[in-house]
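The next block holds one structure in the form of structure tokens; read it before the comments.
Every protein chain except one is present and positioned as in the full complex.
Residue numbering begins at 1 within each chain, and the chains themselves are lettered A and B in the order written.
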């Protein structure tokens, strides 16, 4: 137990990112005293993310200036249980954040909702195709429906000033938007982003092939905008420094400008920086948590008692915190029993590279994190999966996020990776290329999971989280299918000289923790209606400790074909709603186990 | 600073290809270590500097645009390896380092970047029985090719291909990174590809199908010139006045 016990607070929140700040904003309005414990430092878009200094590719994109530093926080990794997991010694495949705003400051702003059928995936597929299509996969329903979450998706889209084109408002379809999306209660708050010449070609080509292109929904704001909390956002300048960077223009919605800045002096919110939470403490009867023990900024171990404990750190670290605290039952991949660490999933990424002749100028440095032209024809169950041999899918999108010169060196197939020929190819193609990403879902299987590493420890002496993951066969088939579609569109585009493809989940290739794919790690503390297969109930409340609420993508039973921020924030506001309107008046399990 | 030291002299000692090939005078005029000429290496030895210049110029040779060493990549690497990054900031280095690591598991060498470059270069030149810089152009290309394919024994704890990845990565970074870090002299790399730099505002142009031939401006661009201040030129020059460090 900690040396010192602090005065009790109503709510303690672990992590000052999107979900943590939203919880503090909403619960403080109910009079709840909120203490936020943040591992990193204060930072602000104005003072810390301004150009031109922020536009430093080496510092932020290569050396990961805004992200977690692995010497203090990392995990170990292996592809399967027959291997020895080794530490992720530096960042690569995914980039968790650190500091005020968390990873929410260096996201791209691609802001999606799940499809209605994503949320009741097992029921939906079983009804349409029969249960055997899900054989070998631990696919589950979320336990909460699209209709229930819709107001919360809608609210978060307004918090971000989302730019997009609705495809379905209250059941009325609009071909200019995503006709596959679930019914929305309102239009997007801002008009869609502009698009580059290659994206317009993609749009026209996809449409001519019978697909349904639409502008990717974007939290890179397109007009002066005031959000529901009163925050003022500015129009995006298409500077091409979203992903891995903070936005000094106040144009990419992030937790600092959209939520933190709207905290009033008198709000009962306290943020403690450089505060590293070591564990959640449990009551003697084990029914509840009593608070959290953390290392404060002086390195002193202190105990913060609280009535309600909210876990709002990155998906992986929430799971880690449960495991080191003994919250819930750890998952055992041999028996399939236990739930904490179960259903870890990722994102299945493939892409087609399109190389144009000199008629088409992409000018890739002009871009934005969510400047995309997308088709959703092959996402979720928007297409018939009969006899395809897989479930799930993903969006296919011509994205122009950046032309950072170290990162962005497109060369056509067959080009060597260095030397004179490579140099010539980089020079010829840099201004005439776009990537078409296939952003595929990821299904849970018994052997993909999270637990504690037996050997390696972090800076605080705690065991590292251990990740065991490889791409399931289902997802490999799905990814191959998607990239085939993307390649087909690419080859039908005008003025194309060459097309390349890459598939991270290609048959025979193991998932690698080295090349960046996405910071979309999901699962490990999933939600549901059955305590034997979920850590939290449909409200994000732990089955085992009813005053512990869990937020973030760790709740996803399987990963969607969409970026997680929109879905997880919809879930966060859903949980907040349950806290505000039910739990806080009468603390108890909100569902019977 | 000791007048006797000359970075240029160290690197001009290179033989057949790379830096001094063809027109040593021109190369000398172009190379960026003039910025640091007279400043001893912050981390490298002369031999390591020559290895990196020769290797860098195999990876990014001179054509219509300068080679790696000509834009200051050796200075860049020297500064990087001397920096906190080179000393292992951001790298988890706790053991054990067991055998049998897979490629999927990434960097598993028990060295900081600075230690890795020192150890690997010395083992390469020991294994080959010659300095890279003493080989002719074909010999250099052959050595780097074998390194990249992992066909070289650098001891149990350094995979040749793994080291090549580090070498390739840092040379590429030095060539294309903002000139404040000592490479990409006079925006040579950005000119080559058409990247206009850190000062970005494209609202009126992003949807236009036209070339955009804006001369580059880096983070520490000197207005009215084609140049950036660089760490190599002056350690503090990269940071404009009035910028606060703390939030």
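Convention: contacts are C-beta pairs under 8 Å (C-beta built on N, C-alpha and C of every residue); 3 or more make two chains touch, one makes a residue touch a chain.
In the analysis below, contacts and distances are computed from a predicted model.
Undergrad: Just go with whichever of "C-type cytochrome", "Tetratricopeptide repeat protein", "YCII-related domain-containing protein" or "histidine kinase" UniProt uses as the name of the absent chain.
TA: So, among "C-type cytochrome", "Tetratricopeptide repeat protein", "YCII-related domain-containing protein" or "histidine kinase", the name matching the hidden chain's UniProt entry is "C-type cytochrome".
Undergrad: Of the residues A:143, A:235 or A:380, which one touches the chain left out of the display?
TA: A:235
Undergrad: So one chain is hidden, and I want to know which residue out of A:20, A:51 or A:217 touches that hidden chain in the complete assembly.
TA: Once the missing chain is taken into account, the touching residue is A:51.
Undergrad: Of the residues A:10, A:30, A:83 or A:261, I need the one that contacts the missing chain.
TA: A:261
Undergrad: Of the residues in subunit B, which ones touch the absent chain?
TA: Looking at subunit B, the ones touching the missing chain are residues 28-30, 34-35, 37-38, 199-201, 203-205, 213-215, 217, 220-227, 229, 233-234, 237, 240-244, 247.
Undergrad: In the full complex, which bits of subunit A touch the chain not displayed? Write them out.
TA: Considering the whole complex, subunit A reaches the absent chain at 44-47, 50-52, 222-224, 231-232, 234-235, 237, 248-250, 257, 261.
Note that only the chains that are shown with their structure count from here on.
Undergrad: Just how far, in Å, is the C-alpha centre of subunit B from the one of subunit A?
TA: Taking the mean C-alpha position of each chain, the two centres sit 34 Å apart.
Undergrad: Mind listing the subunit B positions that touch subunit A in their complex?
TA: Touching subunit A from subunit B are residues 58-61, 63, 65, 85, 88-94, 96, 98, 100-108, 141, 148, 168, 172-173, 176-178, 180-181, 189-190, 192-203, 205-212, 217-219, 221, 239-240, 243-244, 247.
Undergrad: Note which residues of subunit A are touching subunit B in the complex, please.
TA: Per the touch definition, subunit A meets subunit B at residues 41-44, 47-48, 51-53, 55-58, 62-64, 69-71, 74, 77-79, 83-84, 86-92, 194-197, 200, 235-241, 360-361, 363, 365-367, 371, 403, 405-406, 409, 417-420, 423-424, 426-427, 430-431, 455-457, 510-514.
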